[in-house]
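With one protein chain held back, the other chains of the complex are shown just where they sit.
Moving on to chain A:
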Amino acid sequence: MAKIVGVVTTDRNGVAGGAPIFFAKSREDLEKVAHMLEKVLDCGAHQVHEDLFIIVDRH
């Protein structure tokens, strides 16, 4: 089953919970962090909405 291994957001109040959460300063920053995490973790970055990305492990 797929697992959420990271959450990247610009909206501090929109998220909480078990997976590591990364706060980004802006939407560009958000893209950058998500990109980095995608490459490093070899996991897919999916956009829930413009201010929230989840990194999903499907291995």
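Everything below uses one rule, namely that contacts are C-beta pairs under 8 Å (C-beta built on N, C-alpha and C of every residue); 3 or more make two chains touch, one makes a residue touch a chain; residues count from 1.
Convention: contacts and distances are computed from a predicted model.
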Undepicted complex member, UniProt protein name, chosen from "Phosphate acetyltransferase", "Membrane protein", "Extracellular solute-binding protein family 5" or "Fumarate reductase": "Membrane protein"
Sites on chain A contacted by the missing partner chain, in the whole complex: 31, 34-35, 38-39, 42-47, 53-54, 58
